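Notes for the one structure printed next.
All protein chains but one are shown in place.
Naming follows writing order (A, B and C), and every chain is counted from residue 1.
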């Protein structure tokens, strides 16, 4: 009833929601951005089927968001770009979070059914 | 390149990861479990495409997890069951978190392509 | 080396940091604000020495912060006021989070040493 490709997309979504809601609100400054990027990536890479995570915190956006003298702000989707690759069975899913129309969007960029490709079955009939 | 059904499954995963990592760690007791269930459901129902969320915190499991005199524990996946329905375009996705083999699992329970059904296209060839 | 009054202030701070960083980032709308207020209060009231918590989410501020068509935003300190009372030994501590100069501030409002008061020792010499 549920295909591997559907399961792969579901897993990709879980990783994105996890990353966002685990780390949103973290105090961040340009000084601490590198360690946070790395910890976010490595934490989520622990999760099942998660093949790679890249987090880029935008130091300029962070600086602009620092609106008080304390010199830090809280992490939100506006301050970072995220790329993630999830693999489930023969399916590889590429996702990305980036700003669109002034709002951070989590996007399903590509869903590749490796099995179908291997078969030369371009129209991916099981999907 | 990405179908509506794939997008629906991705959205369903996002909601699940969000719910879990936003609220895991919340101090909980049988006394506060009802308000937490409701807040979790209503918070996630705000998210796009999320049609309904039901959270059931297991008071017996909470009581068992309270291992010190303070009378509360921290919310984890072992202490609750969650059901969620996400709708994207013509697709309806049913998900559930429950214990399996002693471990809380987020499951894609059902993916229904309303459009295909309407066409009498029972084998949902585009999926 | 550490007095009861100091410990009381430390405990009050813990509750505030917990409340803020547990719930910041939660999707919120005027529709879900009431259940979130209640869950936040009851969750933190579970913690040791926490006597009462009142959370007021500002629906107008929430509406203003909703900057996209999805009809929700994420909880931050700008959208709520919080009052908390912590009791440790004979000390009662009153805290509050509110906007000041456009920035949400966690404040230690009052520290009352009940024991000293009982002694008619108004200037609380042990503090």
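In this text, contacts are C-beta pairs under 8 Å (C-beta built on N, C-alpha and C of every residue); 3 or more make two chains touch, one makes a residue touch a chain.
If you're wondering where the values come from, they're calculated on a predicted model, not measured in any experiment.
Within the full complex, the chain left out of the display is in contact with A, B, C. Mapped onto chain C, the interface with the missing chain covers residues 1-3, 5-7, 9-22, 93, 95, 106, 108-111, 125, 127.
Residue positions on chain A in contact with the hidden chain: 18, 22, 25-29, 31-32, 35-36, 38-40, 42-48, 70-72, in rising order.
Touching the omitted chain from chain B are residues 20-21, 24-25, 67-68, 74, 76, 101-103.
In this section, only the chains that are shown with their structure count from here on.
Interchain contacts join each chain to each other chain, per the touch definition above. One inter-chain figure worth recording: chain A and chain C are separated by 32 Å, centre to centre, where each centre is the mean of the chain's CA atoms.
With each centre defined as the average position of its C-alpha atoms, the distance from chain B to chain C rounds to 29 Å.
Work out the mean CA point of chain A and of chain B, and you get 19 Å between them.
Chain contacts: chain A has residues 20-21 touching two or more partner chains.
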